[in-house]
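Every protein chain of the complex appears in place save one, which is left out.
Per-chain numbering from 1; labels A and B assigned in written order.
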Amino acid sequence: MSCATNSYVSLPAYKGPFGAAQAERLLWRAGFGPRPGQAKALAKKGVKNAVLSLTRPAGEKLVGPAPTDDKKVPIAPLDARGHELLWWLDRMVRTSAPTPERMTLIWHDWFATSIVGVKSQKLMLDQNQLLRKGGLGSFAELLLNVTKDPAMLLWLSGNKNTRLSPNENYARELMELFTLGAQRGYDESDVREQARALTGWRGYYRQKTGASDFRYEPNLHDTGIKTVFGKKGNFDWQDACRLCLEHPLHPSFFVRRLWSYFIPTAPGKKTQAELEKLYRGKYQVRPVVEAILQHPDLYRGPRMVKPPVVYTAGLLRAMGRGVDSTRWVRLTLTAGQRLFLPPDVSGWDDERWLDTATLRGRWDLVAWALRSVALDEKATGLPSDAFKLLTQAQSFWHVPGLLPGTRKVLLDFGQRSLAAKASPATVLNALRQLIAISPDLQTA
Amino acid sequence: MNVRRSAPAVALATAVACFVSPASATREIVVPSRVQVVATEFQLALSRRTIKSGRAVVELVNYGEDDHDLRMLRLARGAKMLKIRTVLPGDDAQLRATLAPGKFVLWCSIADHRKLGMEARLTVTKRT
Partner (left out) sequence: MTDRIRPCGCADFSRTELFRRAAASAGEGLPPIESGMPLPAGTGLSRRSFIARTAGLALSVYGASNLRLPLLDEGIAHAATQANESRVLVSVFLDGGADVLNLLFPAGDSRYYELRPKLALSPDIGVPFDEDSRLRWHPSAQAFATLHGEGKATVFPSIGYTSPDKSHFTSRHYWEVGATDATARTGWLGRFLDQAGRADNPLQGLALDNRLQPALATAKVPVASMDGPDRYSFKAFGVSGQTEARMLEALGQLGLAHERASDKGVRQAGDALAQSYRLRGQVSPFGTGTITSPVKYPGDQDDDFPRRLASLAAMLAAGLPLRCVALSAPGRYDTHADQADELSDGIKLTADSLLAFQRDLEARGLADRVLVHVWSEFGRRARENGSLGTDHGAAGFGLLLGTRAGGKMVGEYPGLTSGLDSEGNLKATSDFRGVYSGILEQWFETDAGAIIPNAGSFARPKLVR
C-alpha cells in the first residue's frame, strides 16, 4: 500500500505508440477531453507518466471566465434552480485537474442521488464535495462518508431507519448497487439484518432551513445481535459497511464496475484477478484507476460513447468557452444526463446514451455551443473549396483526422452545397455542426 | 406532472427562441440578492435566512405533490404584498422585486397550507 506504483507490475500495461491520438482518448476517458494542444503535450510524457500526471495532479486551478447566466450575472448555486448543475459543469470545463473531476462524476453515478428526493441544492452540493474530496482515496472511507451523508440519508430513507421501524432501502442498495451486485452473495435476511445494523441516523426538519441537523442518535439504534453473511454480532452502521467490503464478492464487483467507466469491453480473467488483488483489503481507488488507465484494452479496444455531460464539457473546452448560459440545464437533460437528477439510484445507463431523442438533444447542444460563433451567411473571405472548408471546420474543433466514412460524407456535402451556390460561410457553419455530431466526436 | 406541462416551452425554447440573434452589447451588470424557497407538504424551506436589500430574485420550487404558491409580506404598515402564482408539482417560478430592509413573512396561500406549516421568515438587511 505504501508503494502503489509497483504493486501492479504483473498487470499488462500499454506498450504501443503513444501519440496525440492515444493521449486524446486518455483525456476523454479520464477527463472531459483535451484543451487545444493538450493531447500533443500529454503524449510527450509517455503513457505511464501521462496517466500519473492525471491521477496525481499538482493542485488544481480553474482556468477561464467564471460561470454566469445569460445576462452575465454570476450564478447562484444554492439559490437558483439549475445553477447547482452549472456550478459543476463549470468545474468540468475549467479544471486543470480533470481526472479527480471525472471521478466525482463516476461516484455520482455509482452512489446516484437525485435532487427529486433530496430537495436541497445545498445538500446535493455538499455530497458532491464529499465525492470530489474522497474520489481517488479509500473506497472504505468514501462508503462510510456516503452512508452518513445527509443527501443520501434523505434519498434512501436512512434518516427514517430506526430501531422501532427499520427501513431496508439503504441496506438493499448498499449491497445491490454499491458493493456486491444484484443477487451476489446476500439474501433477503441479510437485507433485513443490515437494515437493523444501519439504524440510528436521523435528520431533523428545521423551519426556515429545511432538512438539517443530521446526526447519529444511539437510542434509535437497534443494539440487538444481528446475523449478516453468516456472521453474528452487535453490528452498527460502520460494521454494516465493513461487512460488505470484507465480503469475498466485493472486490470483483468493485473492479468490474470501476473498469466499466473507462473501458467498454470486459477485462480478461487474469487482469480481473490482478486488479482484485491490487484492491483487496486496501480499498485504495487510485492504484486501480491508474492500472486501468494504463491497460492496453483502453488504447486498443473500441471507442466509447461519451456521456452527454462529458460531451458538453468537452465541446466547451475545445472552444475555449466558459459556462455563460443557463440553457445547459435543459440541454443536458434533453441529451439524457441532467446532473444531480439521475433516473434512479442505479444511475445512468451507459449502454443507452444514444437514441432518437437524446441524439436530437445532442444536436441542440452543439447548435447552442456554436450559436455565438456562427458566421454570418454573407461573410466573405472564405474559400469556395470544400476541402479547405472542411480543414477549417476540423481545426475549429481541433480534430486533425476524421474517420474515412465521415470525411467522405462531409466533403460530398460541401461540394454539392457549393455547386448549388451556397455561401461558404453557411457551408462552414454546417460542417462545424456535422463534425460535432459525427461518430468521431460523439465517441472516444 | 410538470414535465408534460412544461414541455411545449422546452421545445419552443430549443427550436425557436434560441435562434434569436445574440445580444452582443455589454450592459452594466446588477447582481440581485437571491433566495430559493422549496415548498413541500407542508413546509417552506429557504436557501438562506438573510439576504441584502435592493433588487432581489425570490424563487419558488415546488417539490411537493400538490400545487403551491407564495405570498410575501414585509412586517411594516402599508407594505405591499408580493406574490408568486400557483406553481405545479415539480415546477418553479421566480419573483423579481426590490426589497426594503426588514422582516418578511412568507407563506403558501392555497387552502389551509399556511396553517399546516407552510410559513417562513426572511430577514432583509440593508445593502452596504
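FYI, contacts are C-beta pairs under 8 Å (C-beta built on N, C-alpha and C of every residue); 3 or more make two chains touch, one makes a residue touch a chain.
All values derive from a computational prediction rather than experimental measurement.
Novice: Touching the absent chain in the whole complex: find that residue among A:169, A:194, A:284 or A:394.
Specialist: Checking each option in A:169, A:194, A:284 or A:394, the one touching the absent chain turns out to be A:169.
Novice: Which listed residue, A:252, A:271 or A:394, touches the chain dropped from view?
Specialist: Selected residue, touching the omitted chain: A:252.
Novice: By the contact definition given up top, give the residues of subunit B that touch the hidden chain.
Specialist: Interface with the chain not displayed, on the subunit B side: 1-4, 6-8, 10-12, 15, 19, 65-67, 69, 86, 88-90, 109-112.
Novice: For subunit A, which positions touch the chain that isn't shown here?
Specialist: Here the touching residues of subunit A are 113-114, 116-118, 154-157, 169, 173, 176-177, 181-185, 187, 229-230, 248-249, 252-253, 256-257, 260-261, 264-266, 302-305, 330, 333-336, 341, 343-346, 349-351, 353-361, 363, 366-367, 370-371, 374-377, 403, 405-406, 408-410, 412-413, 416-417, 420, 422, 425-427, 429-430, 433-434, 437-439, 442-444.
Here is the rule we go by: only the chains that are shown with their structure count from here on.
Novice: So, what's the distance in Å between the C-alpha centres of subunit B and subunit A?
Specialist: 32
Novice: Can you list the residues on subunit B that touch subunit A in the complex?
Specialist: Those in contact with subunit A are residues 10, 13-14, 18, 22, 26-27, 29-32, 34-36, 38, 40, 43, 45-49, 57, 59, 61, 63, 92, 117, 120-121.
Novice: Within their complex, state which residues of subunit A touch subunit B.
Specialist: Subunit A reaches subunit B through residues 71-74, 76, 78-81, 116, 119-122, 205, 207-211, 327, 330-331, 334, 364, 367-368, 371-372.
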